[in-house]
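All protein chains but one are shown in place.
Chain lettering (A and B) follows the sequence in which the chains are written, and residue indices restart at 1 in each chain.
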Amino acid sequence: MRTLRDSTLLRHLLLLVIGVVLVIAMTATFSDYHNYELAQLGAYVCAAAGLTFLTGGNGQVSLGHAALMAIGGYTVALLQTRFSDHGVSGPWVLPVSLLVGMLVTAAAGALFGIAAARLRGPYLAGATLALGVALPGITSHYSGFFKGDQGLFVPFDGPPSGLGTGFTLQHWQAWISLFAALIVLFLLANLNRSAVGRHMRAVRDEEIASALCGLSVPRVQILAFAVSAAAAGLGGGVFAVWLQTASPGSFDLVLSLTLLSAVVIGGLGSLAGAVWGCLLVVYLGTFISDRVDDLGLSAASTAKLHDNLPSAVYGLLLIVVILALPGGIQGLLRRLLALRPRRGTSQPTRSTTQPTGGLS
Amino acid sequence: MTIPIRRRRRAVLAIAVAAALTVTACGSSKKNGGNNATGDKSAPGVTSDSILLGTTQPLTGPAAPGYSKISAAMKAYFAFVNDKGGVNGRKITLNVEDDGYNPANTATKTRKLVLQDKVFALVGALGTPTHTAVLDFVNQNKVPDLFVSSGSRSWNQPSKYPMTFGWQTDYTVEGKVLGDYIKKNFAGKTVCSFGQGDDFGTDGAQGVELTLGQGSLKSKQTYTPTNTNVAPQIGALKAAGCQVVVSFTVPGFTALALGTAAKLKYQPQWVISNVGSDIVTLQGFLKDATTPLLEGAVTDLYMPIPSDSSNSWIKLFQMVNEKYNSNVPFDGNVEYGMAMAYTTVQVLQEAGKDLTRGSLLAAVEKGGLTGPGLVPFRFSKTDHSGYGGTQIAVIHGGVAKLTGPVYTTDDKDAPLTEYTTAPAEAPASGLPG
Partner (left out) sequence: MSRFVFLTFNGLSFGAVYAAVALALVLIWRTTRVLNFAQGAMAMATAYVAISVSQATGSYWLGFAAALAAGIVLGAIVQLSAFRTAESMPPLNTIVVGVGLLIVIEAVVGMIYGIGYRDFPASFDTQTYSLGSTALFSDQDIFTVVSVLGLMLVLAALLTWTPSGLRMRASAFAPEIARLLGVRVSRMLTLGWALAGLVGALAGMLVIPSGLGLYPQAMDGVFVLGFTAAVVGGLDSPVGAVVGGIGTGLALSYASGYLGSDLTQIAALALLLVVLLARPSGLFSGTEARRV
């Protein structure tokens, strides 16, 4: 097994295959509703993986990743509608839409990255926050094209007949979503281990030194934004397919903050952490809400707790994890399994800029 | 020999993931408590003594003011019917899910009702932008989608969406009747519209232009429910010199429009769609300014005026409201919920003891239903729209008064027809015949 230890690509390919097998096995046994939840998980994982790549791997905070998802989602919706209007169908239609969605979002991400390349710390956070809040407004303004709050339908072909008549739509959605997530994880994992990943971490940890070594800091940052945006765009496209609509309400500030929570709680910078975080965010919420329902309180109290207790728990977890457990769930797992730290740490080691209070 | 660390890690991670997911799957399947009836394929949600219905409602969010009372009223009427033995021996349970008037939430909650709760049918799902998001899903899953609480024409597409039925008067029909009144009473004045930026607003404006004439609306301003600053739009209406404003707004935004116009010292003739003109709801926002701001405002109603206690239907609903709805203030929203629940019970009864989804749809399409409406239903195999007309009402001194004839019309360019049949009286027992 020396080849496995030496070859990153083979190792990741093996994980990918295991992942595919796991997905097929799980979705075959789950009920329709659970497959529906799994599809949501897949969409979140795509975007969260991108976010952890950007924020953990490159040190750029993004509070507006839902806006990037929106770009992907709406692109897919528009393309699928055009295809459907012209009667185009076939198994390649949806992958093409998703791919185009990814590319468009990557371009948008690169564009924003160019604008944001000079920004650091809170200024970058502010700019991404403004982006996250502003982008859905475009759908209201051009409501003739984007159908405003109502949103766009996402028509897509059901499962191919070769899979049998018992293969439900929810099962198919789970497959699309989870396979997309596996692909994103695979690609980002390889990127992390490559020169690109090393450059990104170098810029994150020691910006000036990296520049002195000949790295073009803005170029690395823009690339990071573009890649992260591509992942988010795919997540958004899958999200639109899952909900069968693309509307501004799906891609609001709450989603951006949820993605950030997932990524931090799971372990910033770690792709496995992104998966744990998304699992938590998707399943813990329903788990808590259902326990609340079981308590049998008055209708008013149940409603208040049902909607809010999950958020309160996430928020608390977020604070506790970032203050006490900086490695998140993945960090905790690593310590419990007594594993060596990976080569090339994925955790940010230092802040990049910290203007001192005394000198400004 | 010891297994290399990396392989151990891989194996552990894979097992952990699978275990976690299986655990959550098992855990969440146990949680289906009493509100999940099972049944056979043609009648999920129906057992020998119960029927499970579902609905998505804006219990919170920008459309909640007023509309949040509808589902409680529906439940109250169902409780009344259950106390009298239910429908063919079956008690009705209504699962209400809050979507906050956000189409993304509607998509999730509807799937929960259909896939997890396995309801027999959806009843009264509320909202034009919200329910449009789930039309495909609901029809793909062959769930009867009765009496959508909205006046959009999307619910009337029997060939594309055979499971979906409207109930209230279409916005286009409303617009035609309102436009006709404007033509007869405010001829020569500049007319504009202020509506929600989706099918609700566009259908309504379209209806007005069908009777007033194409292009007769000088300015068409829109709002989104997520943005409460309507000063720019009202300012634009004032700048365009609009003397009559037709508004297709949910109650919260009617209040915002009226209040903002008052602040800008702008006093057009307001013509307000039925869904946004309930006086009790508006009073919650405008308080003492309600009566002066609504003075002379024109609206339309297709059911008796909620404050008309001499009407047999209002008497019935007020009695149910007192006993089963904690005697909340009785307004147009409570009346709406109970009237819709009444129609639901009617079709459930008509569908018979052998209750299946097919028999339910047949019962609706059979037509011939009566109820508190001032106009008849148009249900048939080829028409899923619901009430087909309305009557003008003018508000004076904080009270609405019906005026003029009752009109029926279609949602294309047919002329208005007067409907002269007197509305039916409420049944003595309070239950449909």
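Note that in this section a contact is a pair of C-beta atoms (placed from the backbone, for glycine too) under 8 Å apart; a residue touches a chain by one contact, two chains touch by 3 or more.
Computed from a predicted model, the values in this text were never measured in an experiment.
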With respect to the chain omitted from the figure, which of A:Leu169, A:Leu309 or A:Leu332 is a touching residue?
A:Leu309
Just name the one of A:Leu152, A:Leu260 or A:Leu279 that touches the chain not displayed here.
A:Leu260
Which of these, A:Leu13, A:Leu103, A:Val217 or A:Leu318, touches the one chain of the complex that we don't see?
A:Leu318
Full-complex touch with the removed chain, picking from A:Val23, A:Leu68, A:Ala127 or A:Leu333, is A:Ala127
Of the candidates A:Thr55, A:Ser97 or A:Ser270, the residue in contact with the absent chain is A:Thr55
For subunit A, which residues reach the chain that was dropped from this view?
55, 59, 61, 63, 115, 118-123, 125-127, 129-131, 133-138, 140-141, 143, 208-209, 253, 257, 260-261, 264, 268, 300, 303-305, 307-312, 314-319, 322-323, 326, 348, 350-351, 353-360
Residues of subunit B in contact with the chain not shown
59-60, 62, 64-65, 68, 223-224, 227-233, 235, 239, 252, 256, 259, 262-265, 284-285
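The criterion applied here is as follows: only the chains that are shown with their structure count from here on.
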Contacting residues of subunit A [partner subunit B, same complex]
1, 4-5, 11, 14-15, 18, 22, 26, 30-34, 36, 38, 140, 143, 147-151, 153, 155, 169-170, 243-245, 247-250, 272, 275, 279, 283, 286-287, 290, 293-294, 303, 307, 333, 337, 339-340
Over in the complex, which subunit B residues touch subunit A? Could you list them?
4-10, 12-14, 16-18, 20-22, 24-25, 27-29, 31, 33, 59-60, 98, 102-105, 107-108, 111-112, 115-116, 128-129, 132-134, 136-137, 140, 197-199, 222, 224-227
